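Note that this complex is displayed minus one protein chain, with the remaining chains in position.
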Amino acid sequence: MTSLSQLFFDAASLGGIYALAALGIALIFGVMNLVNFAHGEYITFCVFALIVPSTDAAAHLFLGKAPAIVLVPVMLMIGGGLAVLSEALIFRRLRNATPVTMMIASFALGFVLQYALLAAYGGRPKAVSLWPGLNTPVELLGASVPLLQLLVIGVTVAILVILFLLLRHTRLGLEMRAAAENFTMARMLGVKANRVITGAFAISGALAAAVALILVTQTGVADVRMGGPVMLVAFIATVIGGMGSLPGAVAAGFLLGAASVMLQAFLPLDARPFRDAFLYSLVIGCLLLRPQGLFASASAKPRV
Amino acid sequence: MTKLAINDLTVRYGKLTALDDLSFAVEEGARVFISGPNGAGKSSLLKAIAGVAPTAHGRIEMDGDILNGASPESIARKGLSMVPEGREVFGQLTIEENLMIGTGIRRDRSAVAEDLWEIYNAFPILGERRHANAGALSGGQQQMLVIGRALMTNPKLMMIDEPSLGLAPKIVDQVYDTLLELQALKGLTLLIVEQSSARAARVGGRMILMRGGRIVGDGDAAELGAEDSLRDAYFGQSKPVKEAS
Partner (left out) sequence: MHHHTLMRLRSYSTPVLLSLALLALTVLAVGLGDKALGRAMAELLIRVTLVVGLWIFVGNSGVISFGHAGYMCIGAYMSAWLTLKPTMKALLLPGLPDWLAQAQWPVFPAAIAGGLLAAVVGLISGAAILRLSGIAASIATFAFLAIVNTVYSNWEDVTGATSSVVGLPRYVDAWVALAWAVAAIAVASLYANSGSGLALRATREDEVAAQSSGVNMYRHRLLSLVISTFFTGVAGALLGHYIGVLNPDSFYLGLTFIALAMLVVGGIGSLTGAVVGVVVLSAAIEALVRMEQGIEVGQTHLSIPNGAQEIVIGVAMIVILILRPSGLTKGREWALSGRLFQKRGQAKRA
């Protein structure tokens, strides 16, 4: 039976990943009512940006060879860049479309990205060794915690703080918050729609890159399908958190991480493979009781 | 000097014609009331000028710049500010943040700070609660906030849609008093949609009467605001008036 502190660290680090992913989704939804189903593929793309395009079984690090101080900013820019590009090419032309149309378009975009990666890298999962040293365990509070987990928790908190500061104390953050409440009114006060939306996508893409870095270090695998499961949890976190609520998305992300770890620890062995099914069923049950989400934001406008 | 020139403006929402070949001009520094019954197209007119209503055809010019077809934010940057019906404060932002939202288009930092204190002087309640969420304000306070917010963009032309809606008469008095002071101070051109033509008559200025998407009266507010002209406009004795610009 795993110790309580072990569970805590597992939950906190998994929750951190989910929270970061959910934030990326919630940011874009808050500003333009778009559920970006391509977000999972932003994550996968960033993972594959680390390695040389080839269908070999072993991955050859390309960007991945660069030192962290170079790699991290470059990855953030790649993630942000991909997101901004997809906005400029596709979502910008759908500004006046219904939310449903935008959602389906993002679903199609996700598919296109995934199959493009498939064509370039092949379908077999590849082994990727990025910062293997981070997987060495550290003794902390009676638990054997991989250094990476501590890093994830720390990085998540740091990112949340940075994002909070950005939203509260910068011009862009102010404009994004206003646009999330009432885009038309913000525009009538001179707020540039393109700037706000591009900013939201850039941040969202950077968050996807961060998640990608964490995932690839943690699992050591690059697989064209790896973005999907994380994205699904991120979406569910956004829904439980109350669509459009940033703090709600973060809280829900941690909650789902904790629930997942709990289920994994306490489910009977036979039921463990069905852990995800239990998790999602719990979520649907939650939504039955509180359809508006656990942390519904105060703005009463129906965000359909 | 002509500030705003509207020519043959037509606005349609699907099959519904909200504005029908409207033409008029507004002088710089003028105070123009737009009155008329519900559905006359008053709000559509303001929205079309601000760039948030679909213009089927026609021309809107401010200081010689063509406004129709431009994005709302570029129109705002040209010096036009709009206070829409229903106030539309950013409830999740503080009062000060609401006021500062429109200042992104200005480059003069110190003048912005000065203007902010001016607004707090004109509306003391806003200054007292600068860091409170705007959603917590009363209706009248919110009206002051959105007027202040629009003024912070340093506009040359300001449009207000129904400033008295849902407010007690005494509050409306205050709102108009402050509005007039600020207009005199800054040399603003004002375009006000005001349901109560009696109020418009009391405040004074020019009045444009609208009905069914057309102009049916144009003259002094005190005169037109009187009962007869109003009855005509409402019940249809007047002929549409087209003013050359």
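Chains: A and B, in written order; residue numbering restarts at 1 for each.
One rule holds for everything that comes next: a residue touches a chain if its C-beta (ideal position, glycine included) is under 8 Å from a C-beta of that chain, and two chains touch if they have at least 3 such contacts.
Since the model is a prediction, treat every value here as computed from it, not as a measurement.
A.B. asks: Among the chains you can see, which ones touch the chain that has been omitted?
C.D. replies: A
A.B. asks: Of the residues listed, A:F9, A:F183, A:F235 or A:F254, which one is in contact with the missing chain?
C.D. replies: Among A:F9, A:F183, A:F235 or A:F254, only A:F235 touches the chain that is not shown.
A.B. asks: Which is it among A:A105, A:A178, A:V230 or A:L255 that touches the chain not included here?
C.D. replies: A:A105
A.B. asks: Considering the whole complex, which of A:R93, A:R124 or A:R171 touches the chain not shown?
C.D. replies: In the full complex, the listed residue that touches the missing chain is A:R93.
A.B. asks: Mind listing the chain A residues that contact the chain we can't see here?
C.D. replies: Given the touch definition above, chain A has residues 33, 35, 90, 93-94, 97-101, 103-105, 107-109, 111-112, 115-116, 118-119, 228-229, 232, 235-236, 238-239, 243, 273-274, 276-277, 280-281, 283-285, 287-288, 291, 293, 302-304 touching the missing chain.
Quick note on the criterion: only the chains that are shown with their structure count from here on.
A.B. asks: When the centre of a chain is set as the mean of its C-alpha atoms, what distance in Å lies between chain A and chain B?
C.D. replies: That pair's centroid distance is 43 Å.
A.B. asks: Within their complex, state which residues of chain B touch chain A.
C.D. replies: Listed in rising order, the residues of chain B that touch chain A are 50-52, 71-73, 76-77, 81-82, 84, 88, 90-93, 97, 100-102, 104-105, 135, 149-150, 153.
A.B. asks: Considering the complex alone, what residue numbers of chain A touch chain B?
C.D. replies: Contacts found on chain A: 171, 174-175, 177-178, 181-182, 184-193, 298-299.
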